[in-house]
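All protein chains but one are shown in place.
And then subunit A:
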């Protein structure tokens, strides 16, 4: 029975997301309201051009000097600043050994967050991987111009597969191992220190009818940040498989999800639940320890899901895809928080977790009940301020604001607990505080 009443999106906590679309545009979506605001597009970088279609992205998400790398369809890699979109370096893959063709696009890209000791802080290291399996690691120098910058040292190039097409490429949390897989390529794990293959998977046996499904991995993700041994892979034959390097070469666990190929996989920070998105726009979260589905994310999502990202701190995930919507979901209730229409087919989405809410750092931080989220936000209050933070300070008397803040934090804490009764209580408290807030806010405006 379909839901007949229109469901109102509840809005999402303050966050900042970057979306990358088929025309090469990068759009910055921000939800700035401290309560529950609707996110909107605040910036757009780049010019629409189909040859600049974004193929892969990677971001170093840190407080100071964050970096964003974007690989485009014309085999150009741009390194830019996720704060203001300034291009810091551009390299083209023209010096590759392979013939440049349309089939040999970059599919995997990773920016190394941990710097090598011998490199200066102005450089960055990139891992790229093309469809044909040419992986390379190179360091590039960052200059504040859009001219083509050269690599510092000769790139380390190796081939990860002999045939087939690479479709997914991931680097684990410690950045020591990389994972490759694709159409006709079994899952490979490479040690990035000495560029050797340390493990590869084995296809599952034929079924009882003697039918062998050809290997075709479409997406993969490591299950935990600090453990490179367990990873999850999604296949074109709508199967999700859990591999454990230390156990066996065949999948430890595999289950089917709906009827269209798995197109996106993302892990949760808790280390056991994963998010699955497929080619017809279905999305679900699954407990990978048992293989049981926890629930579906339902919200009129009609196009293929290309990317799912979990916010590093908030209980929010973002999904995007061919229906040109960026959708933000609550991970616990699996309800749609908000959807933003972005006009183009979106290829990737990333969260910028260091986004400062306006006015947060200007407030006194005397909380009786500091929550996890608030603590983490306060930790981020760094000397580096985002440009929006200073502009929009509100001139509200301190006392009132403090009261409001404490109420808000209480609310948040309560909503984190899964207790039903508490939830109800917090809800009506929330509405009360919201109404109070509205009243108060209207005063300085007038």
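In this section, a contact is a pair of C-beta atoms (placed from the backbone, for glycine too) under 8 Å apart; a residue touches a chain by one contact, two chains touch by 3 or more; residues count from 1.
Note that contacts and distances are computed from a predicted model.
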Should one name the undisplayed chain from "DNA primase large subunit", "mRNA decay factor PAT1 domain-containing protein", "Brix domain-containing protein" or "Exosome non-catalytic core subunit rrp46" using UniProt, the answer is "Brix domain-containing protein"
Could you tell me which of A:110, A:263 or A:310 touches the chain that is not displayed?
A:263
Going by the contact rule already stated, which one of A:76, A:90 or A:304 would touch the omitted chain in the full complex?
A:304
Which parts of subunit A are in contact with the chain that was left out?
2-6, 22-23, 25, 48-50, 216, 236-237, 260-261, 263, 279-281, 298, 300, 302-304, 322-324, 341, 343-345
